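One protein chain omitted, others in place.
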Amino acid sequence: MPTREQADVVIIGGGVVGTAIARELAKYNLAVILLEEQPDLAMGTTKANSAILHAGFDATVGSLKATLNVRGNELYRQMKDELDLEIDMVGSLVVALDDEEMKTLSELQKRGRENGVPGLEIFGRDQVLAMEPNLAPDIAGALYAPTGGVMLPFGVALAFAENASRNGVQVRTECPVTGFVIENGAVVGVKTPEGVIAAKYVVNAAGTRADAVSRLAGDDSFAIQPRKGEYILFDKSVGNLVKAAIFPTPTKLSKGILVAPTIHGNIFIGPNAFNLTDKDDVATTAPGMAEIIAGARRLLPGLPLASGITQFAGLRAVADSGDFVIRPSSITPGLVHAAGIQSPGLSAAPAIGEKIVAILGELGLPLLKKTNFIPGNPRHAVFSKMDMEARHELVAQNPLYGKIICRCETITEAEIVDAIQRPCGARTVDGVKRRTRAGMGRCQGGFCGPRVTAILARELKIPLTAVRKDAPESYLFYDKIPGNCEVKNNV
Amino acid sequence: MEEKRRISCIVCPVSCVGEVTVVEGKATGVSGFTCPRGQAYAMEEVTAPKRTLTSTVRIDGGELPLLPVVSQHPLPKDRIIECARCLATVRVAAPIQEGEVICADILGLKVNIVASRNMEAVH
Partner (left out) sequence: MYEHKAEVVIIGGGPAGLAAAVSACDNGADGVLVLERDREAGGILQQCIHNGFGLHHFKQELTGPGYAGRYLQQVKERPNINVMLNTMVLSVAEDKTIMAVNPQYGVMRIAAKAVIFTMGCRERTRGAIRIPGTRPAGVFTAGAAQRMVNMEGYLPGKKLVILGSGDIGLIMARRMMLEGAEVQAALEIMPYCNGLTRNVVQCLEDYGIPLYLSHTIVAIHGKDRVSGVTCARVDEKMQPIAGTEFDLECDCLLLSVGLIPENELSRELGLTMDPLTAGPVVDQLRQTSLPGFFAAGNVVHVHDLVDFVSEEGEIAGKYAARYAAGVLPTDGPVALVKATDGIRTAVPQVIRLNADDTATLRLYMRASKPERQVTLVISSGDQTLLERKLPVAKPGEMIVAEIPADKRGAIKDSITVVLKH
């Protein structure tokens, strides 16, 4: 029997944008429901991008991309301690290979200063090589941005979601929006397989599918073009080949193929940029990987290909307008878009949250600040980062901290259980991976995968054969096929 | 009518490759194998090939949910899958000793299936 619920705001999409909006709305006395169609949050673009906290010099002056990037960068640095976010300000270097490109760097610097980016400097070849000795010796120079950094995109989204949830936001996974309820041309609710949720305001943060969601509400004012980017991730043993995020000089199509550290001490290369029609196509390709290897080698000639540990691809949600689509719908009142969030979307996310809340306020949503808002999340113990004494104490409190499940990354069973049982906890093997790092090491889950699967089955009280890797039907194991004959003389 | 069949021995990892002469379905001669076990294997392989079966059966109350088992003697090659599917219906209870008969005279083929290891009972 379909249910009928009531909310003040429904957010469609549980990526870094949707969760940032949820966290911002959580500060106010509002009933907020976030709906995510996949079994876990952050399964779209949020889990497959360059993970860069951009300084903000790249976007056109005055664009939403520019203003929200700079504001987002600032907000992240403020929120880092509050939400225990994994962010490292390692700096970025945009490398020029010739004089032409050096001119572009000057333009970027000028643009960056207009955008309000602090500390931008142009370094000559020798200075760059002193900072990054493994770069190609024939570079011309680089633009250095000290406020650039690296972060954990899905970690940030999960921290936003967990905090929103602790402050009363309902976060629902595996709950797609199948339609809108429209009365007198305005949104009054959304339809889901579990029933209707009545709401005066609906935020469209549906990533690559934001145009489809918008059309469901009768608004076809923008189109989203998925643009694929492929990546290769390298072992931590080669993690110190670069310290800052290294960019090539950008082109119109994209920021180019980077060589950058990850927040956890790996390095990665990518992305390329390839327009698609299929919004589900996140396959890596041989030509794509060849392209990013060639691009990366131009910056880092000694790229240690043999140390690659995994490859993946993500889709940028590119709006045809060329900028973020952050505005109320001009066709269907009640619908507010946070769409077309390609780069620097991750960097802008907290600022997008702010802006959406401001827009909702202008549309009439009452914004009464909560007096009991809890700004932080409980610190999750990370065994691998603790010293031996602290570890010993943890095991004394909970023996499951003494059981190492992921040997490559030294992740304990207790951390995995916590990742499952916490608000917005993991329901899948990759969900555990994104929250704990179990499975991200050099054996890529060969050792821990079956063990994590068994722990999920136990904690979620489901059969092991019901545990999924990531996607809705991604069951990992089957029951053995029943035998088919009688046994004679069974002892 | 004489036929010469090339056989790779599987008895030990050396895997000698030799020849068996077959006349009217009977092995009449063998060459190229470096030990008697290999010769015997090759002669049998062309007339009535046999294989050792290793698999698992369900075990209740043990340290593990499965008990590995092995056929005490080789079984006819063409009955192996059937034997394996038959073992999939078997369930035993811990404790089990290595060598204990798990399935006697499987499918009437006069070969016992025995436990490959001890399995303690857990409480």
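Quick notes
Order of writing sets the chain letters: A and B. Residues in each chain are counted from 1.
One rule holds for everything that comes next: contacts are C-beta pairs under 8 Å (C-beta built on N, C-alpha and C of every residue); 3 or more make two chains touch, one makes a residue touch a chain.
Note that the coordinates shown come from a computational prediction; the quantities given were computed from them, not determined experimentally.
Contact with the undisplayed chain is limited, among A:218, A:402 or A:423, to A:402. On the side of subunit B, the interface with the absent chain consists of residues 8-13, 15, 17, 51-56, 58, 63-66, 68, 70, 77, 80-81, 84-85, 88, 98, 116-118, using the contact rule stated above. Within the complete assembly, residues 232-233, 237, 280, 282-286, 288-289, 308-312, 388-389, 391-392, 395-396, 399-404, 407, 410, 442-444, 446-447, 449-450, 454, 464-465, 468-481 of subunit A touch the chain that is not shown.
Here is the rule we use: only the chains that are shown with their structure count from here on.
Centre-to-centre, using mean CA coordinates, subunit A is 53 Å away from subunit B.
Residues 82, 85-90, 101-108 of subunit B are the ones touching subunit A in the complex.
Every residue of subunit A that touches subunit B in the complex is listed here, in rising order: 480-491.
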